[in-house]
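For this view, one protein chain was removed and the others were kept in their places.
Entry: chain A
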Amino acid sequence: MGKAANYENELATELRLGLLGTDHHEPEKQSFPLSLVIKSNKRSSSEMDYNSSDKCEQDSAPPPKAQVVGWPPVRSYWRNALQQQKKTESDVSGMYVKVSMDGAPYLRKIDLRVYNNYPELLKALEAMFKCTIGVYSEREGYSGSDNAPTYEDKDGDWMLVGDVPWNMFVTSCRRLRIMKESEAKGLGCL
């Protein structure tokens, strides 16, 4: 009954949501089916490899959560879709980037996910900072105004907004900066 004993131990240290102040004592009668423990499910990569440590409510170190195959009984399709959703949601909520404009007293933040393409983004920036950003062309950058939108990419380089496909831009943009023409000219000549 080795496996069952292990499970008993795990159950003893497992987090329980009882009323505050109640002891985490074990229930009186328990019968532990022999095979009730962690199964390494070699097939399924969809089984959540869940690290519960960051969700621990107690002060003590979190116990290893017994991962039982197929419990709770939710359809794997739904669970995978939800995982995907949650990842995307964190992307969605994490797409806020700082926007600075040369000469402005304070920075702003915008959510890149709200926009579907460059024109929408630029229009929003224009509205936000009450400025005009010129017209983009691949050869000459932004012409027709003092301002040029630039962004810092994942490598830490400052790039001109508009060169790469929109989706690539959204995932690589760390912050935005609306530069005055004098500085931006240097970028446009690359």
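In this section, a residue touches a chain if its C-beta (ideal position, glycine included) is under 8 Å from a C-beta of that chain, and two chains touch if they have at least 3 such contacts; residues count from 1.
What we mean here is this: contacts and distances are computed from a predicted model.
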Omitted chain (choose from "Protein AUXIN SIGNALING F-BOX 2", "Cell division control protein 45 homolog isoform X1", "Response regulatory domain-containing protein" or "Exosome component 5") - UniProt protein name: "Protein AUXIN SIGNALING F-BOX 2"
Touching the absent chain when the full complex is considered, from A:Leu82, A:Val135 or A:Met168: A:Leu82
Residue numbers in chain A that touch the chain omitted from display: 11, 14-19, 22, 25, 27-31, 33-36, 41, 43-44, 46-48, 50, 52, 54-57, 65, 67-79, 81-82, 85-86, 88-89, 92, 113-116, 120, 124
